[in-house]
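Following: one structure in structure tokens, then a few remarks.
With one protein chain removed, the remaining protein chains of the complex are shown where they sit.
Every chain is named by a letter (A and B) in the order it is written, and numbering of its residues begins at 1.
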């Protein structure tokens, strides 16, 4: 008799806590305790833009005085969308009855009301505080009394005149900006260095650097703010490629360029922003010389960019997009059979669950700062070429 | 601490009674007590057409003898759609087994049954009575024992040889025929004259007539059949522009052309037909000289028609379509903050709720006629230029 057929399988399920990001969900409440990137700076202009983040629809604009604003889309009066609003010096004016809202939601004009709104302080358009940093608009979408300080990221300190910081938001090295899958499955992939050996090297051809074909020694270490992975590869010349990646709670990761075009401490870090439960946008912030390209161009299989691949070439030369989106809009945890290569993934999930529990219990999660003096994120990730003797672990 | 942010908002809701139009809903039952326009006359032809009205799918055709018919789409035998039926002198023949139905649903031939259907009087295709008037097909979709007389509309009396009546069914002055939003939000906009001053004048540029930039005195008056709004504007020459609009229960409105190209009593009236809960089609019936265009051509912002505007131009020069569809497929009443400018809107809702209650209690709603002698709708709306002394109120 045939065994193990697909007949009679139970209905698959996913772990809701790991994947849900909407208001009120345990994960959504954890993610809302941090400043989250919601758009590139150039998306905030005098023409209102539709933004979606953590399952919420919002309107982003920049008033004529240069201030970015992030407002709930439905006007608090009769509900017309501010997407059709008119951006002015002091804010955005609803097209329907002309109410004018500042970037903090206060109503500063009601042209059809007596005295242009003698009671207008009673009305306030729902809004979120924003912070502009290195080309990204960050928003704080959590409880107002827990708003943390926006931290300094030390790898961007002391920028030279010949340097600049750029934002790269193509998913998976040159793919679409928006990936149609849950954020957690792309995030935990950061702590799965084993797949690099298969997906990016032996199966699809060398997508990053041929040195990654060398089988590494891998270990993971928990940190108060997240976790670190070490991968050591013995190079032909007797040296060791000591590659360090880190993951910072809840949705930041620091992955030195896998093309190895940058050695030493990493020049970039990134955030996996959950657009909603089934869509993700990854923003990488990268420091570089002005006269150099960001990194090796992403090229697949027959020397094509991701967008130029035919459907069959996507099948023949899959990369991160195919592997992660290929897990479905939301991967089904009930069907997983974790193995020894999934130690990092398990640690990511354990840490995330711990932090959800802390927030649910009323506490403050790891890695948020309330004292501006302490608000520094010091990054350790990098691609290091070292002597074997210098490896302490 | 930041106040009024969008964090922690309750789930928004809408008032189901105001918006639902399907069979059995309070609003749907009220709307079904009136003759409703469901198509232009030229849509009823020898090729069956799919029609949707009040959330019901129907098939419209015109038999070879010239009679329009409106039938339930699924053949009462085995359910094939009559969209593929063959129109004949006496009705429409189902393509599957050839049953022939007259415009009143009676079955007049069953070619595969003994004696071509010796028991065919037992079968009847569900149907609705229709009435053709001035280029529109009206249907009565309510309880048969409450079917009212189709009334006369006095503004169309005594048509001269040089005159004609035309139907205009572009939403919001030149937009699409079908608007993807609930009918009630477009209907109550008729009793919101304040938005004219902003949306159609100061914000998007003058869309109708520059006289509408003058701030009006506005009042509303309830009538047994609906309500009337008066807007008085002091013109530079000492006269007053006395503009009267009316709304007739449940979904008719009489809005004199806002371009002011027609003075005196209105030459048009219109119905907001709910296609279903999230789609609306507005039919305007308009009397005019044969050698003149219906009214000033609808032109937006940079001198373009609605369809020619780019997405950004729709944002920069919004009109009724953008403001009303911009409230969403169904506006969310729980989030509204009504103000002094919403007196008319509140009256529209109150009257509609009163009529729903009357119908739910078994009564006949306002404005339906059962005696042909009394079935006259006498319209009062218009654009009147008057001496201030002649204004009685």
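Throughout what follows, a residue touches a chain if its C-beta (ideal position, glycine included) is under 8 Å from a C-beta of that chain, and two chains touch if they have at least 3 such contacts.
These figures come from a predicted structure and were not determined experimentally.
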- Taking the full complex into account, find the residue in B:74, B:288 or B:304 that is in contact with the omitted chain. B:74
- Query: Among the options B:26, B:91, B:105 or B:365, which residue touches the chain absent from this view?
  - Reply: B:105
- Per the touch rule stated above, subunit B touches the missing chain via residues 23, 32, 47-48, 56, 58, 71-72, 74, 76-81, 83-84, 86, 93, 95-98, 104-106, 110-114, 123-129, 141-145, 147
- Message: Suppose we count only contacts with the excluded chain; which residues of subunit A make the list?
- Response: 1-9, 194-195, 197-199, 202-204, 312, 314-316, 318, 322-324, 326-328, 331-332, 335-342, 345
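Please note the rule applied: only the chains that are shown with their structure count from here on.
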- If you average the CA atoms of subunit A and of subunit B, how many Å lie between those two points? 47
